[in-house]
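See below for the structure under consideration.
With one protein chain removed, the remaining protein chains of the complex are shown where they sit.
Right after this comes chain A.
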Amino acid sequence: MSDKPLSITRLSLYNLRGKAFRTGALIAVVLVLAFALFSGAVLSASLQNGLNSLKERLGADIAVVPLGYENSYQGIILSGEPVRFYFDRALEQQISKVDGVEQLTSQFYLSTLSADCCSVPVQIIGIDPETDFVTKPWISEVYREELKDRQAIVGADIAAGKDNKLTFYNHEFSVAARLEKTSTGMDNSVFVNIRAVKALAESAKKQGLGTNASVQEADLENSISSVLIKTERGYDTDQVVTNIRREVDGISMVKSKSIFSGFSENLGIIKAFIGIYSAALWILALLILAILFSAIISSRKKEFSVLRIMGTTRVKLVRAVLTEAMLVSIVGSLAGVSLAAVVIFPFSAYIGEQLGLPFLLPDIGGIFVYMISTLVLSSASGPLSAIYAAVKISRAETYITLREGE
């Protein structure tokens, strides 16, 4: 024989359990809301993170590349598409003298396209440790020492062997550190010392291993792939680009801001859409729930009248209705957030790919904040939408509602 006190919460639980379909329908509405709110928030934050990560990784204001290779350069940055292009190292000297150039460094790109030469097909980026100002800030987050010739820093998506080694063109590199996920092409890149990558390219050239015409024809010792420039304070990037163009021929230039300005614009539209969509959905869910609760409460007039007859105060009656609404909302919110997590987290790479935008999930702390915010917002939706009907039934004259409920 059960003698558990029949509290308002227990009474609400019995009611919800007794009306499984009705409860299920209410939970489903909140589930959809929580799913949309949480996935929208994570999606929006991931896109913003992706863009921030891209901005951070670009580092330089201008990238100078061989004529016609600006798209290839963007490919390295955005998707890590393996490319190889070279021009004369002497251009670095020329560019350094251009008005408005504060700092510059060169990089050397080598790609491994076929599996027979290397353990994984990747973009190898040779950096000059003496002048590098682009990669150093974020490489130093994971590795503070200078890269030795047979050491590599790898992007988050690069799979090294069990012995933590990578082989490129029969040369073995030990993985010194792994970079955090950036959702840019950097995740598929390997960073090595520029001397090492040139030696590697030279060796591959001699052995005729998987190299293309650009490598075969290049004077590798005196070649570089890009010159990355930081403009002087007070100089406009466009102005510096014009200055360089005036001084140096046979080059193309990529402005960092032009890479992410398009994304910024798209992201702004997507975020605005997600925001409006979420707000509209929340209001719609509140309205649907308000209508549902109103109809449900109306159909339970006799039950509430009987509760009043048994001595339930108005406040307790409102509490009973709101407790039911709250329980339904909590279950719906938890289910919605869980479902969104199941859909978004395992498929984040695919989602990013489909959106064609840098997509980087927030860290655990960030996700937790979005999760709690969604739970609070969607859990509040039930009580908020039920409050009018609850107060109305509690204020009605019991005799009238008793007769109406019969």
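Everything that follows uses one rule, which is that a contact is a pair of C-beta atoms (placed from the backbone, for glycine too) under 8 Å apart; a residue touches a chain by one contact, two chains touch by 3 or more; residues count from 1.
The working rule: contacts and distances are computed from a predicted model.
Asks: Since a chain is absent, check the UniProt entry for it and pick the matching name: "Putative ABC transport system ATP-binding protein", "D-alanine--D-alanine ligase", "NADPH-dependent 2,4-dienoyl-CoA reductase/sulfur reductase-like enzyme" or "Malonate decarboxylase alpha subunit".
Replies: Hidden chain identified via UniProt as "Putative ABC transport system ATP-binding protein".
Asks: Can you say which of A:S7, A:Q93, A:S174 or A:Q239 touches the chain missing from this structure?
Replies: A:S7
Asks: Since one chain has been left out of the picture, which residues of chain A touch it in the full complex?
Replies: Interface residues of chain A facing the absent chain: 1-3, 5-7, 11, 14-15, 17-19, 302-303, 305-316, 397-400, 402, 406.
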